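Just one protein chain is left out here, and the rest sit where they should.
Up next is chain A:
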Amino acid sequence: MVAPSPPPDTYNVLWLQAASCGGCTMAALAADDTGLLRSMARFGIRLLWHPSLSEESGAEALAVLEDCATGKLRLDCLCVEGSVLLGPNGSGRFQMLSGSGAPMKDWIARLAPKARHVVAVGSCAAFGGMPAAGHNPTDARGLQYSGWDPGGALGKAFRAGSGLPVVNIAGCAPHPGWMIETLAALALGDVSAEHLDALGRPRAYADHLAHHGCGRNEFYEFKASAARPSDRGCLMENLGCRATQAPGDCNIRRWNGYGSCTDGGYACINCTSPAFETPSGPFQETAKVAGIPVGLPVDMPKAWFVALAALSKSATPQRVRTNAHADHVIVPPARKPLKSP
């Protein structure tokens, strides 16, 4: 079966799941509270094939892939979700594309040069992600990075048809808005090299820190810190929060209507960064040297941070100190006494 030729004004996306958990797609399904397909259709984005959403299975699906690989179907964008597995021994057999007899890594290598844009959806596809943790048993790579190292499955020099490197919508899972907005901006022709950061992440969200807008900001200011799960205090000093270093606008926009990691009461694990899956210590504990967290905000002089922290700790209101160690407000803000009329 040959897929019908798309109209010229659509932006054709082929979405493949490499070694993924499927979570990026699951997050995307809730985009804009309306769903992936509709929120993309608004921008003329059409899915040629998506493993969770398309009707075509088996031979019909392989025909779509084949037509993209041979250039019969115009491929505007190849989205890859999940890491590319090179193992065992470079064979790629840890992930075979079902029914095709070929490893997924070979399909990606065939398809990527045909695409105007190549997008890594999620930290797995961007940097290797969770499958690359520890000794990386499957030789998992990102499309253009292996952890912090440029290269990955497609190579350092790879450029898509547009001249752009792989666009890395890093995040585990990425916020649905990051996915839709990046794809829409690509479809509109709005993305050039300066819109990506040094690791290929869209600056639209990567120019923020996950820390911005966190509901625990007052506790952060006074270094009134949570000591155990469900405490309301700041999660940075003890519970492993890396939001002051993590790229992302996670606390400026909401996840699933109301949430964010830190508002949900747990640490930001810096899921938008390479190698987040292999921290130096336990995820939910803050690494410290001489009692001072090692992961301080990158652009703040350490001495100042320490001095300010000491000062603000000594100025912490009783209310903030008490509430930091409770799961609900114990001491409400003081109000001016009522005056009688």
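Here is the rule we go by: contacts are C-beta pairs under 8 Å (C-beta built on N, C-alpha and C of every residue); 3 or more make two chains touch, one makes a residue touch a chain; residues count from 1.
We take it that contacts and distances are computed from a predicted model.
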Answer for the undisplayed chain, UniProt naming, from "ABC transporter permease", "YeeE/YedE family protein", "CRISPR-associated endonuclease Cas1" or "Uptake hydrogenase", is "Uptake hydrogenase"
For the chain left out of this view, which of A:Gly90, A:Gly163, A:Gly259 or A:Pro333 touches it?
A:Gly259
Which residue among A:Val13, A:Cys79, A:Ala160 or A:Ala173 touches the omitted chain?
A:Ala173
Answer key for A:Arg42, A:Lys156, A:Arg203 or A:Arg228 versus the chain not shown reads A:Arg228
Check each of A:Ala30, A:Ala185, A:Ala204 or A:Ile252 against the chain that is not shown and name the one that touches it.
A:Ala30
Touch residues of chain A, complete complex, unshown partner
17, 19-27, 29-35, 37-38, 47, 49-62, 85, 88, 91, 93-100, 129-131, 133-135, 137-138, 140, 172-173, 228-230, 254-267, 269, 271, 277, 281-285, 327-329
